[in-house]
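Below is a structure I'd like to ask you about.
Removed: one protein chain of the complex. Kept in place: all other protein chains.
Moving on to subunit A:
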C-alpha cells in the first residue's frame, strides 16, 4: 500500500512537472518572485537582552515570517492556475536563511536566491534595493511580499521596492485576480473602514494580508525533493548594492509592565469596581 502510494505521488508530480513545461512553452513565461524572511517564530515569547542591545535570537525557534508564507502560497496558486511559469523565492540575511529558503522550496517554489548580507539586520530600504537589483536580473512580472515582518513590524519593504522600481503597488491584499491577456492585476485591499479594490498594470508589487489564503504544509516527499533544488548565493556587493544604515538602534527595552489585576466574583462586583475604583462608568 505504502509503495503504491509513493508511486502515485511520483506519477502525480511528474505529470505536474510535464504540465508546467507545456505551459511554459505555450507562452506563459511570467515569473513570480517572492521575498521571504526568517524571523523568531510567532508563538515564541521573546526576551529582551539584559544589555538592551536587542532581542535574544540565539537558541530561539526561527520560522518563515507568517505573511511571507501567505505570499509564497499566493505565488504557487498563481503558477498552478497557469498564469505564471516559475516561482523564485528570495531571502536576504545571514547564512541560516537557507533553511527558510529550503522551506519555500519544499512548499513548491522552483528555485531560490540567497543574498548573504551577514549577521547584522538589514534595513527595509537596503532590502528593497537588493530586491530591485534581483528584479533587474530575473525580470519577474510580479513581485509578492508579506505586508510586514513580525519582528521589526515595519510594513515598508514592499512599498519601497515598488517606489524604487516605479511599479504600481497593491498592499495589504486579501484577494488577487490576474488577467493574463490584459496584463492587469485586480487587488482587493484591507484598509481602515473596509475593502478597497484597485487595478494595477503589470509588472506590479503586491503585499499580502492574513486573509489572502491559507498556506499549505510542505509534505515529506516535497521536503526531500527540495534538497535537490537550486539555491543561488549572491552578496549585496555582487549586486552593486550598498547597505545604507541611516537608522541606528540605540537600545531595546521591555515595555512597562502592567500592575497585577484582580479577579472579581460577580458582575455586580465588576460594575462596582469600574464605578468606584477605576471611575470609568
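Heads up, the rule we're going with is that a residue touches a chain if its C-beta (ideal position, glycine included) is under 8 Å from a C-beta of that chain, and two chains touch if they have at least 3 such contacts; residues count from 1.
Just so it is clear, contacts and distances are computed from a predicted model.
Between the listed names "Electron transfer flavoprotein subunit alpha", "Interferon-induced protein 44", "DEBR0S3_08812g1_1" or "Trafficking protein particle complex subunit 6B", the UniProt record for the complex's undisplayed chain reads "Electron transfer flavoprotein subunit alpha". Take subunit A: the residues that touch the chain left off the picture are 40, 42-43, 45-46, 48, 55, 123-125, 128, 147-148, 150-157, 159-164, 166-172, 174, 186, 189-201, 204, 209-211, 244-255, 258-259, 261-268, 270-271, 273-274, 278, 280-281.
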